[in-house]
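One structure is given here, and the rest of the page talks about it.
One protein chain omitted, others in place.
By letter and in written order, the chains are A and B; residue numbering begins at 1 in each of them.
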Amino acid sequence: MIRLELRTDPSRAMVALTPLLAVLATMIVGGLLFATMGKNPFEAIRMIFWDPLFGEFAFYYRGQILIKAAPLIMIALGLSFGFRAGIWNIGAEGQFIMGAVIGGATGLALYPLDSFIVFPLMIVMGAFGGFVWGMIPAFLKIKFNANEILVSLMLVYVAINFLSGMVTGVLRNPEGFNFPESRSFQNFPAANNAELWAGTGIHWGVLMTLGLVIAAYLMLTRHIFGFNIRLAGQAPRAAKFAGVSPNKMIAICLGLSGALAGMAGLFEVTGPAGKLSTTFPVGYGFTAIIVAFLGRLHPVGILLAGLLLAVTYVGGDIIQSKLSLPKASIQVFQGMLLFFLLAVDVLVNFRIRFAKRGRA
Amino acid sequence: MDISIVSLIATLIVAATPILLAATGELIVEKAGVLNLGVEGMMIVGAISGFIAAVNTSSPFMGFVMAAVAGAILSYLFAILTQVLLANQVASGLALTLFGLGLAALMGNSYSGVKPPSTPKMEWFGLADIPVVGPILFNHDLMVYFSIFLVFAVWVFLKFTRGGLILRAVGENHDAAHALGYKVVRIRVLAILFGGACAGLGGAYLSLIRVPQWTEGMTAGAGWIALAIVVFASWKPWRLVLGAYLFGGVTILQLNLQASGVDIPVSYLSMAPYLVTILVLVIMSADRTRASLNAPASLGKIFHASS
Partner (left out) sequence: MKLLKTLMAGAALVVGLGGMAQAQEKTKIGFVYVGPVGDFGWSYEHDQGRQAVEAEFGDKVETMYVESVPEGADSERVMTQMALDGADLIFTTSFGYMDPTINVAKKFPNVKFEHATGYKQAENVSTYSARFYEGRTVIGHIAGNMTKTNTIGYIASFPIPEVIRGINAAYIAAKKVNPDVKMKIVWVYTWFDPGKEADAATALIEQGADVIMQHTDSPAAMTIAEEKGIYAFGQASDMKQFGPNARLSSIIDNWSPYYIARTQAVMDGTWTSTATWDGIAPGMVGIGDFSDNIPADVQASATALKDALASGATHSFTGPLNKQDGSVWLAEGETADDGTLAGMNFYVEGIEGDVPQ
């Protein structure tokens, strides 16, 4: 009989080891999945994990990995603070969209002004847009005790419809033959978030993300706020006695994660996506949740987890065109990753003991 | 405006049924103290499993059975994660949703565009011909009536049976229940399985009756709405019906408004159901005394016998 025995202290070795175990388990089960679909599992796994980094066309893919990873990491960093404190922002996708809409609209309103101030202003407005969208569930939770999970989630659908309304109406490109999309930022140099060095995939969002990782790390480990967050998550009552105001915590966490998600949205819409359209939302807000957990809610872990998930995205495209595997296989993969991580997580706090039957 | 009210109500009942089924299951789960955010994942896996079963056996009934089974199996993963491996319930539920969405898309890859066997409407000896009341009440398929029956059964279970009492006890204070000798983990696992089966049925209703077809992502947030409705209903079974029909009504109404030529921009009409849900959530939660009397006290907390 397998029994779980509480450890005296959480195992530090396991904290670092469990993500790797989870990835390994996913590779094995994923491989089996591909085998049942009639594909060579080793080839498929290789195409997902190896080719994007070291394969034939890796010089192109590596840049794509950075492009895909930046928004995931940026959003996940914001989410991680809230998650540590038990504040569940599930509506990052909506905040991502609103950041893109508000920030993008600012830029479009200034078109065709060619000034260096345009882009920074858009970034600020993008963060603001996400911040506002994140503060709605915060406000409703503080004032009315409404569950932030459900409110933030409903707001995702509201945001998607809002985007749709904007691009078919006010923000529609007047020279675009009535198609439901905004003016392209690629043709608007002051607002274009282009690659800084061609082929590397590094745009301003990538640089900002790197900076944020460092900032988040410092905040978590050195700043009183980081301490309060960790305290609130692990010992809520102690936190209260220490004077941490739960309402303030809710507001800051949701506001912060909203702002970061909004900023990520702005970088994405002015960079890789190129314009606002009805197909802009692709689910980064939800995938970022996986990234946050996979990275153990720690900035460095999130950095690595974001890169890993970006690799699976790019690899997923490869297996789609080379092996004719459906797009959904990668979604299953990513879901499995989270599943296995949560499953092996138990090893951090508990030890597995094989007890003999018939104890007294 | 040329809207036929009778027809509208009949359609909204159909629109509300999948959400009602899923919400009923989730009500039991939450009453037992577990928050399962994976309803969307279970619904869509139920949708495709039921679809595949119905297409291959040419029997919609088998479709629904298999949908319930599939939903239960998927929820079992969640049960193991949260009850045995003590994982965080919010994260596990999300993982379930993401995994379920991907799995369903994978399973349904070759089923796009396939036509399922049609589910017959119930014949109530011509009662359906009564004007006004007839089409609203008597012209539906079996699952609509089953969904109402399910709510009734859950209500009876929770209110009048010993099993229901034990379930509620586990949800209110799992430590006390454990001290009294009740098998908390087993009860919760059973509740989760029930929730999974109901969500599966709800999903199958979408793919076999409401649309009826299979498409990737066809639940389109219905699972999340079901979760919201459980809160809206203050965890009381009959209120679920009200909530589900309200939501279904708003959805159908906005389409009809459009079709009749009312000049409100489409996007804003489409937002309406979600905004209404938020509004209702706020109203229900704001009344702290009432809400807190009904939310199971142990909702979301991890239970481990030795701790």
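Please note the rule applied: contacts are C-beta pairs under 8 Å (C-beta built on N, C-alpha and C of every residue); 3 or more make two chains touch, one makes a residue touch a chain.
Predicted model only: the values in this text are computed from it and were never measured.
Enquirer: Out of B:29, B:53, B:79 or B:252, which touches the unshown chain?
Expert: The missing chain is touched by B:252.
Enquirer: At which residues does chain A meet the chain that is not included here?
Expert: Residues 57, 59-60, 64, 67, 164, 168-169, 177-181, 184, 186, 197-200, 272-275, 277-280, 282, 314, 317-318, 320-322, 326-327 of chain A touch the chain that is not shown.
Enquirer: By the contact definition given up top, give the residues of chain B that touch the hidden chain.
Expert: 2-4, 7-8, 11, 15, 109-115, 118, 206, 210-213, 215-216, 218, 220, 251-252, 255-256, 258-261, 263, 265-267, 270
Just so it is clear, only the chains that are shown with their structure count from here on.
Enquirer: Round to the nearest whole Å and give the separation of the Cα centres of chain A and chain B.
Expert: Computed value for the inter-centroid distance: 28 Å.
Enquirer: What part of chain B is in contact with chain A in the complex they form?
Expert: The contact residues of chain B facing chain A are 37, 77, 80-81, 84-88, 90-92, 94-96, 98-106, 109, 216, 221, 224, 227-228, 231, 265-268, 270-271, 274-275, 277-278, 281-282, 285-286, 288, 291, 304, 306-307.
Enquirer: Sort out for me which residues of chain A touch chain B in the complex.
Expert: So the residues of chain A in touch with chain B come to 4-6, 88, 90, 140, 143-147, 149-151, 153-155, 157-158, 161-162, 164-165, 168-169, 286, 289-290, 293, 326-336, 338-339, 342-343, 345-346, 349-350.
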